[in-house]
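In this view, the complex is presented without one of its protein chains, the others remaining in place.
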Amino acid sequence: QDLTAEVAHSWTSGGEAAAVKVISDAFTARGGKWVDWSVAGFESANAAYISRLLAGDPPTAKTAVAGPEVTELIAQGLMNDIDTAFHTAVPDGVVPQVVLDAITVDGKVYMAPTGMHAGSWMFYSMPVFEKAGITEAPTSWDEFFAAMDKIKAAGLVPIAWGGQSWQEGIVFHAVVLSTIGAEAFTRLYKDSDLSVIDTPEFAEAVNVFGRMRDYVDAGAAGRNWNDATAMVIRDEAGVQLLSDFIKGEFTTAGEKPGVDYGCALTPGTDSLIFLADAFTFPKTGNADEDKAQALLAETVLDPKVQADFSALKGSLPIRTDVDTSGLDACAQKAVELVKQDKIVPDAAMTLSPAINGGFKDAVGAFFADPSMTSEAFIEQYKAAFANG
Amino acid sequence: MPVPVSLRSVAIGYGSTAVVKDFDLEIAAGEFLVLLGPSGCGKSTLLNAIAGLSDLSDGEIWIGERNVTWADPKDRGIGMVFQSYALYPNMNVEKNLSFGLQVAGMAKDQIARRVKRTAAILQLEPYLQRRPAALSGGQRQRVAIGRALVRDVDIFLFDEPLSNLDAKLRTELRVEIKKLHQELGSTMIYVTHDQVEAMTLADRIAIMRDGMIQQLASPREIYHRPANLFVAGFIGSPAMNLISGALVPKAGKTFFRSELGTVELPQAAAQAAEEHAVIAGLRPEQIVLDTASGLPGFAAKVSVIEAMGPDTILWCEAESGVFSVRMPGDFAGAVGDSVTLGLDLATASYFDSATGKRL
Amino acid sequence: MPVPVSLRSVAIGYGSTAVVKDFDLEIAAGEFLVLLGPSGCGKSTLLNAIAGLSDLSDGEIWIGERNVTWADPKDRGIGMVFQSYALYPNMNVEKNLSFGLQVAGMAKDQIARRVKRTAAILQLEPYLQRRPAALSGGQRQRVAIGRALVRDVDIFLFDEPLSNLDAKLRTELRVEIKKLHQELGSTMIYVTHDQVEAMTLADRIAIMRDGMIQQLASPREIYHRPANLFVAGFIGSPAMNLISGALVPKAGKTFFRSELGTVELPQAAAQAAEEHAVIAGLRPEQIVLDTASGLPGFAAKVSVIEAMGPDTILWCEAESGVFSVRMPGDFAGAVGDSVTLGLDLATASYFDSATGKRL
Amino acid sequence: MVDQSGARSIASPPARPKAIGRLRLPVAAMAALTPAWLIILLVYLGTTVWTVQISLTKSRMLPSNEFAGLSQYQRLFGTARWSNSIENVLTFGVVYVLGAMVVGLLLAIAIDRRVRFESAWRTMFLYPYALSFIVTGLMWQWLMNPEIGIQATARAAGLGWFTFDWTTRSDMAIYAVALAGIWQSAGLVMVLMLAGLRGIDADLWRATRIEGIPMWRTYLTIVLPQLGPSVATAFMLLTMGAVRTFDLVVALTNGGPGQSTEVPAKFIMDSLFARQDLGLATAGATVMLFTVMAVTIPILYARDIWARRQNGRL
């Protein structure tokens, strides 16, 4: 029986590739044959993938963010569901409901999540905090800015800022979550309840976000996230606000959590913003491939695979019943939150890429231009919804 | 095989300016026609049109039995020497010469033979392996000639092919071209500014001016009996001496009256029914230095002496103007000498003052 | 201001091939020197070297008091007409003429005046706004001349400047150049293949061959007393008739013995101490058709008649070869006529058979 | 085209077919142009039609047929980023095209002055063209980063006044992109010009030397006009490049700071693949295409007329 699966994914760099290898090895062990079709870069990968769909030659599986970009393909009838395989592999209740909602369309599961990344993190340099006389990670924005002032006074860069709009978008949403809370966050980004934007809490988020401009260095614009991380590693900058994927950078630099760097949730938050990656399965019109798809889904959802994959990828397993002892201290904190259901889906999982793009445009423009008023920003931000 | 060429009310222009207008010319099969005319009169334009390299704006061109007005150059059976040479810069001389033959699909050894012969005629053997850029001006021109000569075509078009060659080579090549013409019997149309070439090569000469033919006749006729003042002035070097005057018929005889006096003309020279303003034209050799010949004469003074080898040109200033006189090469006068000029009015040409036409 | 030009043991080559070797030439201030020589003998090369456009491989060039061997062309005070014209293709005729003046910083109105005058001389007025691509060959050549003439320089270098012009224009321009020479008194070095030009323009003519000077003398001397067989054959058209023979001294007199018999020569013609193989050279005009003149004669047959206007060339076949004879333009013989050729051996040139040198 | 009627007497010329105009069709040339025609008609024109058509639909990730009228255009022109992009690409285009032309031309001229090690120089100036911009963009990012790049180095060397922080300034970032663009493309202009320069007749150079025309003047007034075709080619290529600029921006600034370096091609690309907004992307492409046509066609037309005037050709 030919259980060949051509798997399209964009996980090509160091840790990512190692993580993929976990899945491919497990898949091979189960009798499948893994054919790798990796394309780094979201745009290129998408371009190639859609082209193949149009040419009637899709790969067996493709990774994607579990969310609307997949739903359009499902609506067009281009995707296979994996409902059966999913329920065979996963007992009820071990996958958080929000995640389950995200991978289910019309009552059927279409995606096999590999893990999730949490935004709304703050990483900081212990030596810098020490030098600046900060003893505790700040837990509110007032504390945060006070701490930043100290770092500034110490002649260091307070925030290691990656001045690209997608990074700024992540930071902004973390700030929004901190001011408006998980419930309103979900209402806004999942149910598109625009009234949330008009609340003073949202305005506060804008205000906080805007204040951060004063704490970044001159070279922030356009900076890659890892170059920002390097500033923290070099103990030149105090904190970096971003997702958990930057941990890998500390690890490869030989830094130890709790010793060289610390991790905490963004000040004022008690929840995680999560983004689930998942395998999706195009209709190939080939029965053998359908079987390979089911096998792959089962493989991905296997608890061991989930744990090993996440450890390497720096993400969190999607299942709450896996052994997470192999994860680092920061991840352990996150796992706890997941178990407590203190997670909200990232806007990318709930709103179309077009709307998300509009967010980034607005946030990027706002951060780069101090003369832009909050009102103007909020106006533009809101308009993004309309464009979606 | 000799073919006739016929141009029928041909008009050619560049953009909106017409260069050649309503041009008719019949060239017989195997004829050697020389085109002569002042710079810019349209000679090259005409050759280009015959070759099919520029479009007519009106009229037809026939080669043999075919109307080739719209035919491709390669279907016209022509070889051409361009005034600007147009050598293939990427090919050496040998390749330049053999290209046309290769295109025609000739056998290798035959090509080699022909190229060899042509190169020999043109004294190009030492340069066969050179590219045009490494040749002197005259050598380039010879390659341009060679490229036409190697080919076996019915019609040859030569655009001032010998202009950059030395006299010796020019004489030799002139003879070669004449020979070739006799051997092949091909029709040849030849543009030149060299009157010796024109006179010696041509079966007929067409004198052009502003895109129109002024006279089409044998060389001898053109020289001795120019059809109008333009031709008279254009042919011959130095130019004809022109004397304004009037033909006066009197008692069955004709007299030529001018500042120099009145002379009776023989019957053959010119006739007029009534008094008629004319211009008499005399070649430098139709003027002699002594009056012993019995010709009507007048006094003049030598102002310039040009020794040109076989003969000497005297420029003599008289009251009525400057006259050029051809004397033998060993003429031994000096500038400032007083001479008496005798005009051979009996053999002179007479042109209507108003129209310039020959009487 | 006239300046002399002096070439001192100059050698020039392309790559490894030497074109001009050990060349010495003194041109006086204000002299009009004509360079004549077969195609490819190195005339253009020499002009280029004088202009400073190609490097010498040896020797020196002096202009006036200055050694300009390494000087930049622009510091030499020269104007040059290129054999290939080298017009600026992107500029119209007017710009082509005025550009050099503009660069030299001449006042606008003065430029305009000069351009106007030059264009008038060259009859280029109608074309001032045209680009070179839209000109006929002769018009282009005139622009090339004009570009040199507008400028005010000490030395003019002309590389076959009139080759593509019609006879009439050529005569006119020849006169203009001569006038200019007299007016400006500039030194002029002039390459031409036209013997009339060479004879009429030159103060001295330098005959070159293979990069070496064969004879440097006045036009008359060159024509009538060629220094060697090469010069004799090169100058004059048709070429000299050459007769092999021997000079035989006998009893204080000198005899010329050849197939045609033995003739006594006058003292002035040639002398020899002992019997000596020579070649006698006779210009076509040194041969006459009747023996009435008392010249030694022999029978021949007219094989070709070339009517060239002012005169007619007869090609006569005799036992000992073909002889060219110059007859008047109105000569009325026919091909096939039997004639008797009389040789004017007294005025002939005699060359050593072995060395080719004039005796 | 053999005349069937055979010999005709010259005295009565045949009735001339009023065949003025071009009967002489270069068949081989037409055949040779067939591939080009096919490509133009099928691919370029076909795609254009497809693009226009999609721009009138609601297409998102995949092409769809749901007609949407001009709503995509409404969205397009309602987006601040689009109008920013247009402005930016104009600034960028002018600086980049002129800069690359000038630098490229100067380099070509310098190299053409018979310098030693010509190949080495040429490769040095051309190599940026061969390197993928994914990484060279990063190099420029570093170099222009005031904290670690040239500015920092200069200041560390004691030049406290030295400032080079374009990438971080909204008002200057587009010039930073143009600078990197010039760096990448000048070599290309150089080889193009070099190919043209090498074709100039040596006698022409000689003529200018005789006339004492200074070198710079010769280049400016004689050589450059003769390089007209090469200049036109380079200009066209660069303009095409400027209009299509995309990866340069992505690699260097990713459109930032803010939207100060966003360009239409990036807008289209983002909409096309990242934002899965095919309708909007095609609307943008349509607007771009028609703008280009509106500018290009008159230029081509004017150039044609001008050339005809200059050469007096038909």
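To keep things simple, chains are lettered A, B, C and D as they appear, and every chain counts its residues starting from 1.
Here is the rule we go by: contacts are C-beta pairs under 8 Å (C-beta built on N, C-alpha and C of every residue); 3 or more make two chains touch, one makes a residue touch a chain.
Note that contacts and distances are computed from a predicted model.
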Missing subunit (named according to UniProt) among the choices "Carbohydrate ABC transporter permease", "Heme exporter protein C", "Oxaloacetate decarboxylase gamma chain" or "Multisubunit sodium/proton antiporter, MrpB subunit": "Carbohydrate ABC transporter permease"
Which displayed chains the unshown chain touches: A, B, C, D
Among D:134, D:220 or D:302, residue touching the chain not depicted: D:134
Contacting the left-out chain in the complete assembly, out of C:42, C:100, C:137 or C:284: C:137
In chain C, positions touching the absent partner: 11, 55-60, 66-72, 75, 83-85, 87, 132, 137, 140-141
Sites on chain D contacted by the missing partner chain, in the whole complex: 22, 25-26, 28-30, 32-33, 35-37, 39-40, 42-48, 50-51, 63, 103, 106-107, 110-111, 113, 115, 118-132, 134-136, 138-140, 142-143, 147-150, 153, 183, 186-188, 191-192, 194-196, 198-202, 215, 226, 228-230, 232-233, 236-237, 239-240, 243-244, 246, 265, 268-269, 272-273, 281-282, 285, 288-289, 292-293, 296-297, 300, 304
For chain B, the residues touching the chain missing from this view: 48, 51-53, 72-74, 78-80, 82-91, 99-100, 103-104, 131-135, 137, 140, 147, 151
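Operating definition for what follows: only the chains that are shown with their structure count from here on.
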Whole-Å gap between the CA centroids of chain C and chain D: 56
Averaged-CA centre spacing for the pair chain C and chain B, given as whole angstrom: 22
Residues within chain A bordering two or more other chains: none
Junction residues of chain C, two or more chains touched: 84, 134
Touching residues (chain side chain D, partner chain A) in the complex: 60-63, 75, 78-81, 138, 141, 145-149, 165, 167-170, 173, 252-260, 269-277, 280
Complex contact set, residues of chain B against chain C: 14, 36-40, 43-45, 83-84, 134-139, 141-142, 159-160, 163-171, 193-196, 199-200, 219-220, 223-224, 233-239, 283-285, 306-311, 326, 328-330, 347
Touching residues (chain side chain C, partner chain D) in the complex: 48, 51-53, 72-74, 78-80, 82, 84-91, 99-100, 103-104, 130-131, 133-134, 147, 151
